[in-house]
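Apart from one protein chain that is not included, each protein chain of the complex appears where it belongs.
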Amino acid sequence: MQQLLVLSGKGGTGKTTVASALIQLSQAKAFADCDVDAPNLDLVMHQTVEPMTTNYFGMAKAIVDEDVCIECGQCQKQCRFDAIVHDQQRETYFIDHNACEGCGVCKVICPVGAIHLESCIDGQLQLYKAERIFSTAQLKMGSGTSGMLVTQVKKQMMEQAINTDFAIIDGSPGIGCPVIASISGVDYVLIVAEPSISGISDMERIITTASRFGVKTFICVNKYDVNTEYTDKIEDYAKRKHLEFVGRIPYDTQAVKAINQGNTIVDIDCASGRAVGQIYETIKKRL
Amino acid sequence: MKIAVLSGKGGTGKTLVSVNLASVAEKASYVDCDVEEPNGHLFFKPMIEHVESVKVKIPKINNEKCTGCRKCVDFCRFNALAYVNHSVKVFEDVCHSCGGCMLVCPENAITESDKPIGRIERGISEKVQVHTGILNMGEASGVPIVKQLLKNDTREDELVIIDAPPGSACIVMESIKDADYCVLVAEPTIFGTQNLSMVHELVELFEIPFGVVLNKCLDEDNPAESYCNDHKINIIGKINYSQDLAVLSSRGEIVSRIDPQYQTIFKLILEHIVEEVGYATTSRT
Partner (left out) sequence: MRILIPVDEQVKDTDVCMSFGRAPYYLIYNTEDSTYEFIKNIAAASPGGAGIQAAQIVVDSQAQVLLTPRCGKNAADIILGANMKVYKTLNPSVQYNIKAFLDGQLNPLTEIHPGYHNHGGN
């Protein structure tokens, strides 16, 4: 199975808008939303079935047994993540799960064995199984381990889509763990760039990150007419870095309309949709 | 007073709002906590006065004292230690700096040394003190940088505008936890609204007073506005989409510094917030 991952570096450049359009154009039978912190793809993919949900258990975190706790405070003293709080009323210390990193120091330091580590539900994996396989997930607020959930989203898609030869993955913004987890094992990356000073800065960072994995990379520019000078800069940059520049998409209020009606930009006739259509034709020749 | 500007989703205009709120104030600090992709400094272009490294602690093994008991290897939940060739090997990129291996070693064979994970650049742009956090590429967590950015004690009357990272993960929580007010920036799409509901949940959880700025407004129905109305959320500002604004922003211009119309818009938003925080403080006493 060949996999195309859509990334951006900066948020809001149009990753999901472009990814959803490519899914429709390519008629991909398998796709995934790896932006587990803020999944959006489900809003425009017209699911016909309810998803199957599985609990996602993240990194184990500490829990204090308040009946055993003697309030010596050693755990709080040693915790480097400010995750332990004293509750005078309940006569115990307790763990803030948003701050706890699951290191286990409090467990070993506690003189009375009042602390143990336990995996909690950190989110939900969702699988839509119909004529197409759509794998996605939602991470609970404040959870740390999004990389692992991203890996599970991809794994779920690959396990279910056995006879599929092409899949598209909507990635997440940034350059951190979830992005790196999503790049692993894909064949192609399409970067959706924005022609602004912040967009270029973020694009350079994501390209540097992606290049460590030696994946074939394409670049396109969205909302290119907001600044054609910067768009040209991006195209030059792509040439210098030997990355393939595959097209420009205009700013299009029709796109907003389509999205808000739960459609992709190729479900209606609009300028941005036509531009993505051309980008798809260019990419198709390289797959 | 600390005001944190956040959005569930990237690209809604968090930086536009935070940079301009800081610029229209009499005097303010702007703190960029989006350490993976800091952007505020591209607008301020501050004169840098000070750069400081942000470091975390990494274990250092004294192999002469080490007896190969492997208690440290077995303890580490992040698999940052391995025992090979009769010595303990440390993997810095997965170490969480918890200090636990040092505690469990029965031979005192483990000490700690510093590893830089990023830096903070501090500078000035007109009346704004600009503090930018930058995470080195490849590093796992920017939380230590945010902690250091927000560590400085600020006086009550100082205005601090915090540009939070997108999303609602730990680093966002770290950025907003001591804020007096949160500005949620929303764009008029269903994508933006879905993510607005996430940060809405977050600020309710932290019990911080908040309001919404609707950005990139068009003439169409605005799902984010409907969401605010449905949930009785205070809308403290509306910025219409304008090609001119988009172009100026793309060039890294601070619009309130060059266009009086925007200066007024952001001044009104800031006044609104100050009033609300004042009200919230008095009603809490």
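Order of writing sets the labels: A and B. Residues in every chain begin at 1.
In this section, a contact is a pair of C-beta atoms (placed from the backbone, for glycine too) under 8 Å apart; a residue touches a chain by one contact, two chains touch by 3 or more.
Everything quoted here is computed from the prediction, not taken from an experiment.
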{"item": "Among shown chains, those touching the left-out chain", "value": "A, B"}
{"item": "Absent-chain contact - pick from A:G185, A:P250 or A:G277", "value": "A:G185"}
{"item": "Selected residue (touches chain absent from view) among A:R90, A:R212 or A:K284", "value": "A:R212"}
{"item": "Touch criterion as defined above, residue of B:Y83, B:F206 or B:Y241 at the omitted chain", "value": "B:Y83"}
{"item": "Touching the absent chain when the full complex is considered, from B:V51, B:V94 or B:I124", "value": "B:V94"}
{"item": "Residues of chain B in contact with the chain not shown", "value": "73, 78-80, 82-85, 89, 91, 93-94, 138, 140"}
{"item": "Interface with the undisplayed chain - residues on chain A", "value": "58-59, 144-152, 154-155, 177, 180-181, 184-185, 212-213"}
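Here is the rule we go by: only the chains that are shown with their structure count from here on.
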{"item": "Inter-chain centre distance, chain A versus chain B - centres from mean C-alpha coordinates, in Å", "value": "19"}
{"item": "Residue ranges of chain B in contact with chain A within the complex", "value": "8-12, 15, 36-37, 39, 42-43, 75, 77-78, 96-100, 103-104, 137-138, 140, 166-170, 173, 187-191, 194-195, 198, 201-202, 205, 218, 220-221, 223, 243, 246-247, 249-252"}
{"item": "Chain B-facing residues of chain A, complex", "value": "9-13, 16, 37-38, 40, 43, 59-60, 78, 80-81, 98-99, 101-105, 108-109, 117, 139, 141-144, 146, 173-177, 194-199, 201-202, 205, 208-209, 223, 226-227, 230, 251, 253, 256-257, 259-260, 262"}
